[in-house]
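This structure is in structure tokens; I'll ask about it shortly.
With one protein chain held back, the other chains of the complex are shown just where they sit.
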Amino acid sequence: QSNQQIHVAGSSTVLPYAQIVAENFGETFPDYQTPVVESGGSSAGLKQFCAGVGPDTIDIANASRSIRESEIKACADAGVTEISEVKFGYDGIVFASSASGPDFKLTPALVFQAMAAKVPQDGKVVENPNKSWNQVDASLPDQQITAFIPASNHGTREVFEEKVLMQGCKDSGAMEAFTKSGMDEDAAEEACMSVRNDGSVSEISGDYTETLARIEANKQAIGVFGLAFYEQNQDKLKVATINDIVPSAETIASGEYPVSRPLFFYVKRAHLGVVPGLSEYVQFFLSEQMTGEGSPTVDYGLVALPANEREEQISNFENGTALGSKS
Amino acid sequence: MSDATANGIADTAAGRKPRRDIGIKKRYAAERRFKAYGIIAIAIGLGFLVMLMWSIFSKGYTAFWQTEIQVPITFSEQVIGTAEQANDSQTKLLMANYPQLARDGLIQLLGISADDKKAVSAANGLISSGTRVTLRDIVMNDLSVIGTTENVWLYASSELDSALKGQYDLNVPENRRPISDLQLEYIDKLEQQGAIEQRFNWGLFTSGASSRAETAGVGVAIIGSLYMMLIVLVLALPIGVAASIYLEEFAPKNKFTDLIEVNINNLAAVPSIVFGLLGLAVFINWFGLPRSAALVGGLVLTLMTLPTIIIATRAALRAVPPSIRAAALGLGASKNQTVFHHVLPLAMPGILTGTIIGLAQALGETAPLLLIGMVAFVADYPSTPLDPSTALPVQIYMWANEAERAFVERTSGAIIILLGFLAIMNVSAILLRRRFERRW
Amino acid sequence: MENIQATLHKGPAVEASRPIKMTSKDVIVHYGAKQALNGITLDIPERQVTALIGPSGCGKSTYLRCLNRMNDTIDSAKVAGKILLDGEDVYDPDIDVVELRARVGMVFQKPNPFPKSIYENVSYGPKIHGLAHSKQEMDEIVHTSLRKAGLWREVHDRLDEPGTGLSGGQQQRLCIARAIAVSPEVILMDEPCSALDPIATATVEELIDELRENYTIVIVTHSMQQAARVSQLTAMFHLGDLAEVGPTEKMFSNPDDKRTQDYITGRFG
Amino acid sequence: MENIQATLHKGPAVEASRPIKMTSKDVIVHYGAKQALNGITLDIPERQVTALIGPSGCGKSTYLRCLNRMNDTIDSAKVAGKILLDGEDVYDPDIDVVELRARVGMVFQKPNPFPKSIYENVSYGPKIHGLAHSKQEMDEIVHTSLRKAGLWREVHDRLDEPGTGLSGGQQQRLCIARAIAVSPEVILMDEPCSALDPIATATVEELIDELRENYTIVIVTHSMQQAARVSQLTAMFHLGDLAEVGPTEKMFSNPDDKRTQDYITGRFG
């Protein structure tokens, strides 16, 4: 009974898209029940996914990051050997502040200098002394530095660290300064990615609604959002440019806007043909009408894959290219 | 006699000795302060309640109305096939492009040309994409509508709905709001035609989860919560009361009962998410119960509520004076009879309080449900407690995290529904409690 | 002294020695570390009234509570020794205390009506013991018991009101009615008349006299006159000891024990 | 009849009419719909003992509770009429019940010790009224009160034990000690000796006699002998009415009212 319905679990970032697809799937294919899509994080989703094969396990795991080697191994240990990885789009990550505030034109280097725990100054490595944005750079508004960034349990944090802080660290020459001050490479990288904890940068472990609420309560603050969330709340939020590029589906898809991450889901191939509608669901997900241009998911804010890449994902899935069998 | 009285009083008045100082002024001041503390405490509690309620209701009451548009729909045979075809195979009927019917109806209503791509897409943005199901159901119920034209009330899109309810700041530049100037124009037009109306949002109560705000409802969640509360009530109340009776009335005072007592107190302090871990490990992985099922949720919440009920019940049992027990025992009532006939009824108000608080807590809990898969998108109604379902707090939690503006009011709307649920539970418990309450 | 003797003459004649209903041997009771009874050996004859007298705090209530094992309910109380009812040891683990208490009823020193209606207070015992098979029978039992306890006249029109809303003396009589409603074989009464006016006292004493026909009665009283009037056997307690026991007549006319003599002659009751 | 008269002769001589300490006029009490007192008019003379007698349930406790407004605590009780203490209306909204109750102390019919230690039970009143200014003073008050109530000997080595672990009679004496510890002007005693043995009763009666020097005392009793022994004025209640009031000597030798006569002669106490 329970294996007649597709069961999906995983990332809460992917949830809205999976939800849209599941709903439309149920409406378009009245033969099949609407899939159940659990939220709860990529971690919990993949853990359930890797719990084993059988009617009481889930069929698909949504993830806002790629599956890790150790997880593939854990899966294999539990008998989940054939896993299809499906990439279905990108999530753009943007900086936004209250719509009533001034504009922000940021670069990774500026973000690094505003938010890093330690910055080089006059050749020495010092605790970040910057109190307001215009201390970082005169072009920025004279406004206290208050930022809300994703906490370290969020996939977004990884992107933020790698594509913004790390990049900014290198761009601003801080990396060099760190190594010069006697750190080895690991320590320097770590220093690049550590965020100041003197209260001006706060972590958010919840969802973007929380970040939005915090910005509404503190109009001076700047926060990190998903592109989709920002687009739904444009009347309240003002987006910051990075390297003078305005984030949008087009600029992200073209790679001009640097900060984005791919979204995935993983399919348990052993359940294909067993769970009714599973392969139809995957194909439906990747179809033009669901994740192509002008589809509801893209309306919602998904950055669609270029058409050729989507074709590739479909054929990968149909050819049965699996992760598990490789390792 | 009255003479004597008068005299007597006069005498005493004359010879009145000074009153003893028992610090009456200070003590009365203390008394007044004490009473004031009580009033202040209650005022604080109620004040916060009012603030919370106000913030919920002021945001949420609009969720109970939903904008609908009356659109003349032509059930064109070209789009959905003929009735004969439908009798042969339903596939065409099921898969037909119903949204096109709605779109055609709407552009006809607004009098825009089908070639004007921009205008058509603007108009299309006014109606919900959930029309597919609405229109399909109409056709499936009655094949004779095929080929005719009918006026149908369709859900407006959530953007239109929110705009009408004033939830968007329409003064910001057009590109920064989800509703365009053209669309606003159309809305004016529809309003003039009387084709747009705010109607009571039954869907909020009956629909399952949906990614579209206008078709989203807490139907599945209500059923799920109902199942879970029934399970909790049916299991936690008797088990909790039984355990308390054993511990308070029967158990010998030894290490084992101390162990149980400490255990119960400790379980009260276990974070609710840990009960989710327990449910996952024991009920799902071990007993093999299905994920996302109200049954598992109910069991987990039962375990979570038990300590509250047990602690409250034990305190209530302890407060029954021993003389009542002695009286019953002295008449030759057995211990069980004494407890069930006398002690339990007297402890009932306290037990009910514990139950209300425990149930209220269980009704509002999300964290443990996260791990057993109940924080999920479930569109279909569960027919048994073994089917996937969600719960009211889960729906609230999920809607609270939605980006769309229309979900903000729905979140509060769902909270109002949950509070209604709570109110029903409370009122029934109050009625019961009043029957049992007395001083002795 | 004359007073008591006057009363004795009015009281019923002491009957010839009767079979023993209950007997206790070396009953010792501790409350925690404090010893309340130091080994009481006493026989209670069948269908007679045994009075326990003695100064306050000497252990009368404690002894009475041993007879139907009500001391079991006090955690700190430890009972040692033997108590037999019709030859059976009441502290035998095999004995059913519930049955025991149904056979050995009790009226407590402090009136403790249930917070229920007057009717339910009295009907509770018969109900759990299944003594009535119909509403009429139950009504009958309740009415007779209340009448015997001398409460009927005062409460017949308010049987539905709570028993806790009665006056002190009324509560006490309610408890007596409640106890006799289950017709136990032995009735233990701990100062049943302490809160009663003379008329009500007389009613209860008459009741005791009447019950004596069929039941065995043990009564604790502080009134020497009452002991003299209603009892056939009197036991005098003193500081946890049984000072003396004997036929009532003899106890009040010619006590052997010095303490008894002192207590009785020092009387004021 | 002879018995009582014998007692009267032993009792203290009735003193000349005294100033009035408390007076009540047409006091009517309802419990819900039920009328418990039908208009009682009674003067209570200063520094004398007034005894209230009458059959159980006739309203003695109710009347007593009116005198220090303890009836306020019963929701269903409604009091009408006037009660004056030293000429002040005690039901005047301006009057301070706390002060009133500190001046008019009470011993209840059912002993109700606090679930605290014996010491704390007695020291409670003095403590809240601030009657002792040091530990010694407090000890002094507690010891004297216990001694006066005749409990000292039994409890002096266990003052720290809970008051609820005492025997019935001991609890009653504890409550008396508790009441006199605050030295009120008027002491209301609702059957203070009901659970007491003759010796303890004598102690309490002596106490009453002694208190009479300085305090006004109202006592409810069921024992005619006790009324005769300790009181100077006796009031006979009957079914919510005041049947008769008069000097004790006269009441017991030559009552005017038929009901009093019946009650006294029908006595058994």
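For the reader, a short list of remarks on this structure follows.
Each chain carries a letter (A, B, C and D) given by its place in the written order, and its residues are counted from 1.
As a working rule, a residue touches a chain if its C-beta (ideal position, glycine included) is under 8 Å from a C-beta of that chain, and two chains touch if they have at least 3 such contacts.
Here is the rule we use: contacts and distances are computed from a predicted model.
The chain that is not shown carries the UniProt protein name "Phosphate transport system permease protein", picked from "Diguanylate cyclase", "Dihydroorotate dehydrogenase electron transfer subunit", "Hydrogenase expression/formation protein HypD" or "Phosphate transport system permease protein". For the omitted chain, the shown partners it touches in the full complex are A, B, C, D. From the set A:Asn153, A:Ser254, A:Gln289 or A:Ser315, the residue in touch with the chain omitted from the display is A:Asn153, counting the whole complex.
Check B:Leu135, B:Met228, B:Leu295 or B:Val320 against the missing chain and you find that the one touching it is B:Val320. In the complete assembly, the contact with the undisplayed chain comes from B:Thr366, out of B:Ser211, B:Thr366 or B:Ser389. Where subunit B meets the omitted chain, the residues involved are 22, 27-28, 30-31, 34-35, 37-42, 44-46, 48-49, 51-52, 55-56, 238-240, 242-243, 245-247, 250-251, 258-275, 277-278, 280-282, 303, 306-308, 310-312, 314-316, 318-321, 334-336, 346, 349-350, 353-354, 356-357, 359-361, 363-364, 366-367, 370-371, 393, 396-397, 400, 415, 418-419, 422-423, 426-427, 429-430, 434, 437, 439-440. By the touch definition given at the top, subunit C reaches the unshown chain through residues 96, 98-99, 128-130.
One chain of the complex is left out; on subunit A, the residues touching it are 3-4, 11, 13, 31-32, 40-44, 46-47, 50, 52-55, 63-65, 68, 70-71, 74, 79, 82, 151-155, 157-158, 161, 185-187, 189-190, 193, 197, 199, 202-206, 210, 213-214, 216-218, 269-276.
The rule is short, and it goes like this: only the chains that are shown with their structure count from here on.
Of the two chain pairs shown, B-D and A-B, the one joined by more C-beta contacts is A-B. Inter-chain centre distance (subunit B to subunit C, centres taken as mean C-alpha positions): 59 Å. Counting partner chains per residue, subunit B shows two or more touched chains at no residue at all.
Contacts with at least two other chains are made by no residue of subunit A.
Here subunit B touches subunit D in the complex through residues 1, 4-5, 7-9, 11-13, 15-16, 19-24, 27-28, 31, going by the rule given at the top. Listing the residues of subunit A that touch subunit B in their complex gives 1-2, 5, 7, 9, 12, 15-16, 18-20, 22-23, 26-28, 30, 33-34, 36-40, 44, 48, 51, 56, 58, 99, 206-209, 228-229, 231-236, 296, 300-301.
Taken in their complex, subunit B has these residues touching subunit C: 253, 322-335, 337, 341-342, 346, 438, 440.
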